[in-house]
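Sharing a structure with you now.
With one protein chain withheld, the remaining protein chains of the complex are depicted in position.
Up next is chain A:
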């Protein structure tokens, strides 16, 4: 069908905003209008070091403060993941807590490292854990170590402030909870959901009502598009917004969601911080939906950074449809919408599947054949499903008894 767009194309929106070459030495800082800038953000905003650092700190606190969710003395679980974002996050927290002004942060961070680096050798993983412990204690925080594999496989969470037992067979153990023929997209999705569920369980064990994760704008945009592709449109607000409300006791907050990698990297460099680094697994672009979308967004970030910002902002303005919420998904805690009489994509696929497996009965007329199959369709519609649209496709691959 013709793809001509049903809207007006102004010159401004016809093409992706392009990246232009700018020489920093010819500019003045965008903020103080005096100093020579040292960083250029989003290919257009130039800042001197002082203004950049002040701006970054302000942005972090503004997002946390605006929502007024966290109260003084609340315990907040900080999900530490190796890399620039987590290091910057720890620095934001430490400098905020150490302030002697009214802008001081007044909650109590509880740093947790949920280890899941199975693409590395055990030796490499042990080395990383040691480095992580050192980094966290350098910021004068107590470290809490949890093994993701053991938590999933033993259905029991063990939190250690000293050591983590890592095993060669962690990866196999994880694979053993999943059916063999699960594809990479679904496997990644299951592990993502389990990771979130375990973080929430850890938070409950440690008496934390909030979790802060170090997701950047690129992660948010990737997540948003991935959700759309997996049929989780109704979960976009929770999965990519500032606050994930799905669990009634523990909320997940994402205060770095408007930062990009360049910002946190410069923040670390100017503060003389060197994050722990990890060898990244070699993944093929087409190995899963997640890696493909990630590749697409990374490419956008490099060439059309404004588009990544647009995607993140689009997510902010979305809500799940105005259908009635019937239940929560047993696996991901996402909402399950009440079935309506309106035809939707899920129903259409179910009908197609039914038709594609129904032998044509030539003894009946065409109309009677159709009535028969429609009767069959109506009688097999499950009105009490326990999983959301997306999880109903992956739940059959999970061999655990109880995933919640």
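Points to keep in mind about this one:
Keep this in mind: contacts are C-beta pairs under 8 Å (C-beta built on N, C-alpha and C of every residue); 3 or more make two chains touch, one makes a residue touch a chain; residues count from 1.
One rule holds in what follows: contacts and distances are computed from a predicted model.
Protein name for the hidden chain, per its UniProt entry and selected from "RBR-type E3 ubiquitin transferase", "Cytoplasmic tRNA 2-thiolation protein 1", "Dolichol-phosphate mannosyltransferase subunit 1" or "DNA-directed RNA polymerase III subunit RPC3": "Cytoplasmic tRNA 2-thiolation protein 1". Of the candidate positions A:90, A:128 or A:292, contact with the hidden chain is made by A:292. Within the complete assembly, A:360 is the residue of A:158, A:360 or A:400 that touches the hidden chain. Considering A:78, A:145 or A:311, the position touching the chain not shown turns out to be A:311 (whole complex). Within chain A, the residues in touch with the undisplayed chain are 1-16, 183, 185, 224-225, 227-234, 236-237, 286, 288-289, 292-293, 296, 300, 307, 310-311, 313-314, 316-323, 337, 342-349, 351-353, 355-360, 366-367, 369-370, 373-374, 389-390.
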